[in-house]
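Accompanying notes for the structure given below.
Shown here: the complex without one of its protein chains, the others still in place.
In this document, chain identifiers A, B and C correspond to the written order of the chains, with residue numbering beginning at 1 in each.
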């Protein structure tokens, strides 16, 4: 029996690298904590009885959750980029746009600033190139 | 990076050894599966509203659970050795005897065949000696 | 003796499930994607695996933020399709294989993997879409399934190296199960996709194809050494799902024989990759 000593990666360096990816919010602990109740709210829409209540009165339903007013407004506005900034995670938020009858393709497109047809056309043409959006610092 | 190959312990040998301990039922997968609903039933007694319903009509409450008749009877009889044989685990069963107002000392004693005073006296005198109850095969 | 006879890799895009459920598979958008699975459906109809160890990730369906297991193995009797916000998929319940699942779970813990054992949960598109892709739309799934859910949502997911080693340990566990069973292991998720932010829609076909090459070769070291940041930079934030393929690949051993390969862009926001591999060790 030996005590292993692999080359341990430093967690601070590991997390810092994620902030260097353009147009991307990695769902780290910091974001998970900030968005905790927003994500739990979204998760509640997996139950059809909750979806009915939510659709009947969005404001009343969302006010039951201990979210910040910013978070509530971002959800009510379906501003998914803002939701991500406030700690949302896309798989949780998916419960919101699925309840709206939107597909992942439609909902995700809204975050790119492109109109739906252009986004769809870009995907069919092979998607967004990684060229130039790999690293902010290294400009590659 | 290397593929570790520690001396892997065989799970069959690992589990077989447990059957060699006298007067003991180790909570293995086989027992966990057999006792699944009995243990989940017991767990439900962590809620005071369930305890009230259980105490008001034990048979009606237990019949709501997909347990075998043997398992139900063992619980109704507070026959904890039989419960263990049928897949119960003591930490789950503890919810049953706690609801009865019994301590671990009182409930556990019932499984030894000793009367409560003798069991308590044995514990105060230092407990049961391991001599002769370590291994069935090795008689030690 | 149970044995792992093959490994399957496939993306598990929810839109693929929707296309099948809504009978759109012959539409021009979808046809070339599904065509790449024709070979696999014929192959699996002949292979008839008894059990599939299905490595996938839960997408905030069974697990919310209250509890986040890194590796969760399903030891239950059956699993229902999850309601992900538009009602559950109209697919059969997934039938478990608790004997083998508990055997693997126990073996892995002895082997110093810190597994979470799950007895009850619903399974989302991550698990049901691969079944649909491989088996079409039967009345009942033709195999038992052992779900193996990996956290790739909250950071950090397990490293590629840890995933590979888990695969190796799963193979050892299967080999020590006395019953004669034909077991496959599937790694799902990926390939390139980013479902969030202004960079959404990223696809890196070159990187994906290099990954498919490496998966089909006999050099695990290169695969295991890929750091998380590389998946994210090169293949989009959700490309990290590919670490789950390494569990499958690790379970096949050093040497593999590639039987089938398919790559298509797009399905919804995502590049679809698919491999069928046999252990050649």
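One rule holds in what follows: a residue touches a chain if its C-beta (ideal position, glycine included) is under 8 Å from a C-beta of that chain, and two chains touch if they have at least 3 such contacts.
If you're wondering where the values come from, they're calculated on a predicted model, not measured in any experiment.
Within the full complex, the chain left out of the display contacts the shown chains A, B, C. Residue in contact with the omitted chain (choice from C:161, C:188, C:237 or C:270): C:161.
Take subunit C: the residues that touch the chain left off the picture are 65-72, 106, 109-110, 112-121, 154-159, 161-162, 165. For subunit A, the list of residues touching the undisplayed chain reads 1, 3-4, 6, 8-12, 14-15, 28-29, 33, 36. Within subunit B, the residues in touch with the undisplayed chain are 14-15, 17-18, 21-29, 32, 36, 39-40, 42-43, 45-48, 51, 80-81, 84, 89-92, 94-99, 101, 103-105, 108-109, 111-113, 119, 122-124, 126-130, 133-135.
Quick note on the criterion: only the chains that are shown with their structure count from here on.
For the pair subunit A and subunit B, the distance between mean C-alpha positions equals 45 Å. Remark: subunit B and subunit C have CA centroids separated by 38 Å (rounded to whole angstrom).
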